[in-house]
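One chain of protein is taken out of this complex; the other chains stay put.
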Amino acid sequence: MNIRKIFLNVCIFLMLSTSAVFAKTQIEWWHAFGGRLGELLDEQVQKFNASQNDYEVVHTRKGNYSETLNAGIAAFRAKQQPHLLMVFEVGTATMMAAKGAIKPVYEVMAESGLSFNADAYIPPVKGYYTTTDGKMLSLPYNSSTPVLWVNRDLMKKAGLNPDMSLATWSDVGMALDKAKSSGTSCGLTTAWQSWIHLENFSAYHNVPFASKANGFAGLDTSLSFNSALHVKHLEMMGNWAKDGKFFYAGRRNEGGANFRAGECMFFTESSAGYAGIKKEAKFDFEIRPLPYHAGTKAPQNTIIGGSSLWVMTGHSADEYKGVAAFINFLSGTDIQSKWHQDTGYLPITIAASEKTAADGFYNANPGTDIAGKQMMAKAPTENSKGLRLGSFDQIRGIIDEELEAIWTGSKSAQVAMDSAVKRGDALLRRFEKANK
Amino acid sequence: MEKKVFFRGWFLPILLLSPQLIISIIFFFYPAGQAISNSLYLPDPFGLSSEFVGLENFLFLFNDSYYLSSFVTTIFFSTSVSVLSMGLGLYFALLADRIFKGAGVYKTLLIWPYAVAPAVAGVLWMFLFSSRIGVVSWYLGLLGYDWNHALNSEEAMGLVVLASTWGRISYNFLFFLAGLQAIPKSIIEAAAIDGASFWKRFRTIVFPLLSPITFFLLVVNIVYAFFETFGVIHTITSGGPEQSTTTLVYKVYSDGFVGQDLGSSAAQSVILLVVVGLLTIIQFKYIERKVHY
Partner (left out) sequence: MIERNKKGYFMSHLGLIIGIIFIFFPVWLTFVASTVTQEDIIQPPFPLLPGPHFFENYSYALFEGTPEGYGKNIPVIKLLINSAIMALGITIGKIIISLLSAFAIVYFRFPGRKFFFWLIFITLMLPVEVRIVPTYEIAAKLNLLNSYAGLIFPLIASATATFLFRQFFMTIPNEMVEAARMDGAKPMKFFIDILIPISRTNIAALFVILFIYGWNQYLWPLLMTTDPNMNTIVMGINQMIPGGDDFGHWPTIMATSILAMLPPVLIIITMQRFFVKGLLESEK
């Protein structure tokens, strides 16, 4: 009897302890991807979970980029933060300033003992998310840059040669004139107006968006996007809006729906619109480099948009090991190469970009290499490394409001941008104070 | 009116009061106090540090044209909703009071919108006017008018006023109906015998007798429009475009939870506290008078 009992207990003990060993450590990841991108993200996560037995990544969509960031912040305050948080690039300053809330990626990787080579990542993408001495704070996840999408069928219908040069804004202006006179209702539309027509505009034309190297050099930065060149560009677009050549659909990517439905001829938007456009557009479309103004320092290089993954504090060492494993997985060449080809987002590693070229992808899908070329054509200056401004989501909201005033004609471009600069600077000063 | 009869002892009443007190202290007094003290600080969004700034948050607000215009927006919005929903409520009450048969049926059919949450009312009206798929906006498009309340401030304000008014008519209807039915028939009949027409009777007798209710409803509706319409605004316009439908309460939420500027949000809460306090004092002062009628 005794021996049986002992035997049974030992068996139970072994079962429980092995099941404890086999219980996977859960890693929570909050992100902003739904639709097709959400499906592809889920694919990555399932692949990782199936590839090993120690860790399980559980991902949740929290809304759009802003909502996801706010959810993460609120969760941190309630001590319920996830392990990984997807934060869009403009939240970088906010996350960097929150030293007690985030665990830098280079630290996570160093502590995990897994190998990690920061130089494997593409410089322009990496530069946004590293400290000035090159230490990586967050893992770039999806990075894109704006390009010009063209509906060739609509161009032909308007009597335009679809191969005509669209390199400068005056070229585009001429095309819009012709289209308008032949009855096209939507010549140009855009997505993410602040990102494309102010932030990237500044980088591409090598003029500052804000002082102190766009905020990289200090918290005491102030905005400077109300210069003559900026105002000239916005005046041009304001006039187009008045003439019905530029159709404003919304602040985020509302214009995407119009373009994909075949209503608009030109569309300035992220290169990552590729996934949606390829799936839905029933017309002949083409990717062109972003136009610039002739007679300026353009074309310099464009900056990235998109998001990176930040690791949050407050978790166990074992869980951080799992995070490190996942980071390594995501940086793998095959994963990155597939992600780039499926979505139009740039591959974050040099190896992935080389593999894509070697696979013949760019030959089979012309124009998909424009984004990469546009970003890496020249070495970045201090105006074109990116932005590091606090409260930037709110500042973008201010910029959007003022731009809308231009499109509806209620303010002139100069007045609107002066107002945006003033209001934005007030927020920058508050951010500086709160994070001293 | 003091109760002359009572039970003795103090242990039992304190015990009976304690659930209410404990909950109120934890979830009312402490947070209200925190709101006041938070308004003097500028915390970072993560709650890791905060800097004492005294009255600077308030100064920032009073210099912010968008904050000042949210006052105007709130007043405009509240007054429009109150006047419209009271006007329509009175109109339907007058009609329902006139007829004998079917008044009960009409009453039932008119009061159920009270049960609809403002947020849901917002969804319903947003769906009707959605610029891509809305029924009303499509028919307007056929008539040549391009409705897009995401870009046009007047349309946005019109839509939130419409959705809020729609939900509020029942409330006012009920009160006006009760008020009308409380007017003694003899007075009306006497005036009719004297030859006064319906509108003359309304102007000289009915409306003046309704004035206590009218005033009361005005105050209550304004307070309602201040707070309970958050759901309408959040679902339809999120305070836009260009913050043209951002009321004071919406701004507390949007600056605090979306903008992560907790110092400003706390200061706004304090200002709202004062405003609501004043409104409630007016309301209760008025009710005290009403009791003596």
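Think of it as A and B in the order they're written, each chain with its own count starting at 1.
What we mean here is this: a contact is a pair of C-beta atoms (placed from the backbone, for glycine too) under 8 Å apart; a residue touches a chain by one contact, two chains touch by 3 or more.
These figures come from a predicted structure and were not determined experimentally.
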item	value
Residue in contact with the excluded chain [from B:48, B:83 or B:120]	B:120
Chain not shown: contacting residue from B:42, B:61, B:96 or B:210	B:96
Chain not shown, touching residues in subunit B	1, 3-10, 12-14, 16-17, 19-21, 23-24, 26-28, 30-32, 34-35, 38, 88, 91-92, 95-100, 102, 106-121, 123-128, 132-133, 135, 138, 166, 169, 171, 174-175, 178, 188-189, 192, 198, 216, 220, 227, 230-231, 234-235, 249, 252-253, 256-257, 262, 265-266, 269, 272-273, 276-277, 280, 287, 290-291
Positions on subunit A where the hidden chain makes contact	34-35, 38, 60-64, 71, 74-75, 77-80, 250-254, 256-257, 276
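In this text, only the chains that are shown with their structure count from here on.
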item	value
Contact set on subunit A toward subunit B in their complex	66, 70, 73-74, 76-77, 94, 97-101, 248, 250, 254, 257, 391, 393-394, 397, 401, 404-405, 407-408, 423, 426-427, 430, 433-436
Complex contacts: residues of subunit B adjacent to subunit A	42-51, 53, 60, 64, 66, 132, 150-152, 240-243, 257-261, 263-264
